[in-house]
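Only one protein chain is missing from this complex, and each of the others stays in its spot.
Now for chain A:
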Amino acid sequence: MSAPHRPVGDRFRRYRSGRGGGEQLTVPPAEFTSYYGRPILKPPVWKWDIAAYLFTGGLAAGSSLLAAGGQLTGRPALRRAGRVTSLAAVTASAYFLVNDLGRPARFHHMLRVAKPTSPMSVGTWILTVFGPAAGVAAVAEAAPWLPERGVLGVGRRLLPAAGRAAGLVAAATAPALATYTGVLLAGTAVPSWHEAYPELPTIFAGSALASGAGVGLLAAPCAQAGPARRMAVAGAALELWGAHRVETRLGLLSEPYRTGVPGRLLRAGRTLTAAGVLGALVGRRSRLLSGLSGAALLAASVATRFGIFHGGVASARDPKYTVVPQRARVDRRAAGS
């Protein structure tokens, strides 16, 4: 069986690469066999909605933490911006998630069961707690606009307390909301997602913190933005560390994160994160510079999420990433026994 032969699908593969994909391989092409170069796995059928949700879900989580911090330490600008952003982001998340379903009208079937083996089921229940809490907290910001008398007057008096409680519930759920998405992606057979399971939650936690901090830098006056700057530094550190790990630690499976569109997105994310943090620290007294830094951090979070998403999709499309690591595992076992 060891007789050398042209790999099955070799012709097909060369035909494909002959069309000029423009991909630069950073490691020598791996020797492997496949069925006419066709993928073994089915790549995710998720559209860009899910990559967008990774960002909006993280943004909702990060900004609700910012809001709770503002609420507890008397920084009304951070509280207001955080709560409003959080509701907007979680609403967008719900839209993206339902829109991506093959049968959107059946979205409520997600609520039939609670399954700890399904990260998506766990996420559904996290969102079910987080969403209404973020909603009440944001609506409470409208209390001063209500009339002082009548039924609405009662609302004006009760809403701030309800908002405070709801804001804390949302903030308590936020870290789960920001990190479960790492398990959501890793809980698949997609090689570059699954093997990155130790880092994905960290990257997403960092990205969520940085995007929440970005909202604070955009919305709050310099006097109140101190915590947002520190959140930006912490978030960027987690995000950059995690992204660096998945781009270098996984051997062949790091390749999809370094090449092609995902590679460009992750590099853009890194540059924007660095620029955002630098601007946030240098522009401490400049509202303009702080705002620009906030925008850079938000853009960085978008780029990182799309980069991780598309990196995984690329690893599922090419049978190389499925066969080579598994074949190596089989050969190691055979050599060991």
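FYI, a residue touches a chain if its C-beta (ideal position, glycine included) is under 8 Å from a C-beta of that chain, and two chains touch if they have at least 3 such contacts; residues count from 1.
Basically, contacts and distances are computed from a predicted model.
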Quick one: find the hidden chain's UniProt protein name among "Type-4 uracil-DNA glycosylase", "SigE family RNA polymerase sigma factor", "Formate dehydrogenase beta subunit" or "Ribose transport system ATP-binding protein".
"Formate dehydrogenase beta subunit"
Touching the hidden chain, out of A:Leu146, A:Leu168 or A:Val183, is A:Val183
Looking at A:Gly57, A:Gly131 or A:Pro201, which makes contact with the chain not pictured?
A:Pro201
Cross-chain touch to the chain not pictured, restricted to A:Thr73, A:Thr248 or A:Ser286, is A:Thr73
Residues of chain A in contact with the chain not shown:
1-6, 8-9, 12, 32-36, 38-46, 61, 65-66, 68-69, 72-73, 100-104, 106-107, 109-110, 112-113, 115, 117-121, 124, 171, 174-176, 178-180, 182-183, 186-190, 193-194, 197-198, 200-202, 204-206, 208-209, 213, 223, 225-228, 230-231, 234-235, 238, 284, 316, 319, 322-323, 326-327, 329-330
